[in-house]
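Below is the structure I would like to discuss, written out as structure tokens.
Excluded from the complex is one protein chain; the other protein chains are retained at their positions.
Up next is subunit A:
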Amino acid sequence: MTQHHPAAEVPSSPALPDFPMRRTCPFSPPQRYAELREHEPVSQAVLKVTGRPAWLVTTHEHVKAVLGDSRVSSNLKLPGYPHQFPIPEEMLREVRLMLLSMDPPEHTAQRRYLIPEFTARRMRALRPRVQQIVDARIDAMLAQGGPVDLVAALALAVPSLVICELLGVPYEDHPQFEEWSALMMNHDISPQEYGAAVMALDSYLDKLVTAKQAAPGDDLISRFIEKNREDPIADHTDIVTMARLMLVGGHETTANMISLGVLGLLEHPEQLAAVQADPELLPGAVEELLRFFSISDSGTARVALEDIEVDGVVIKAGEGILPLNNSANHDESVFPDPDTLDIRRAEARSHLAFGYGIHQCIGQNLARIELEIVYGTLFRRIPGLKLAVPLSELRFKDEALVYGVHELPVTW
């Protein structure tokens, strides 16, 4: 494994657990999280990918406190940043910060350019188009006949199409960037493979951004370019980086939530029947599934800019912090009986699946709409949907930065 920062001290205590921790049940967070919440809400672990220590923060209250604290940074170039995947060192030096890794005021400026694209009103206006896309994919599934792999047939196709239309990226190129994107989400690839995937995607987007600079269209990237012309906050490379974040962020996460959510409902037939009988339960079911699976568990890495105290523990300036969404979302003090999926759970919306604080997911309402329409339409149009293989044969993405399932064979 690589060492990003050669000067970094390798932890002396062999007792520290490794991170990420493995799940023992595909439907529950790693068991250790519950022990940590109870006995040591702020504790240290060793990151498998770098061999360096970082602080794990595990309770709902403390995860919110850290993510809402302006004394922590998202800047992945800072020496103590707890990297979750192997970035080659030269690349780390040269790479542009993307929105997710920026601190104010750069973060504020770039986010301001993007937020008009994601207002609640705009998202509501997108509903009919998302519905059309979902219906067309389900038509295709029905025409083909089962069994089909739901990941390819629906879960990846829907968000990929939606985000391509929003960004103005030609959908016919999707097999390529879906592959690059999946590589970038994988914990287990070499730094070289990771670097190659990012470079391939960036050179693709570089050409696209150049074309839009010359001939703008009616899309997010073109509008960003226009605003930036009037009041420049970004250069060409920054815009390419922004486009990469939107493209990867827009499909990988939602795709995994679609497959897992369908699986979660199939495994809870009584709750699925309730949703089928009463579509009003759908928005709550979406929130509960987001909470239950918490797929972006290790995606909110931070580094302390000053010494900060969390639950009586002093995290020193320069130390890495991993506020764990999945643990916070299974905190029994906020969500009673947290490992039970309950689509009628009153407090489900308090989940931190989209993060918290200034970096909270900008696309969350787009994701909500896509999930609601997919779950609702799929189980209405194919009420007899069922798994085509035993649950034990599914391969879960234990090695990935975003949790999910590799294939989901279904039939009806």
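Brief remarks follow.
The rule is simple: a contact is a pair of C-beta atoms (placed from the backbone, for glycine too) under 8 Å apart; a residue touches a chain by one contact, two chains touch by 3 or more; residues count from 1.
Rule of thumb we're sticking to: contacts and distances are computed from a predicted model.
When the listed names "D-galactarate dehydratase", "NADH-quinone oxidoreductase subunit I", "Beta-ketoacyl synthase" or "Ferredoxin" are checked against UniProt, the chain not shown comes out as "Ferredoxin".
Only one of A:F177, A:F354, A:F379 or A:Y403 touches the chain withheld from this view, namely A:F354. Listed residues A:P116, A:P269, A:P336 or A:P383: the one in touch with the omitted chain is A:P116.
On the side of subunit A, touch with the chain left out of the figure occurs at residues 68, 111-112, 115-116, 118-121, 123, 349-350, 354-358, 360-362, 364-365, 368.
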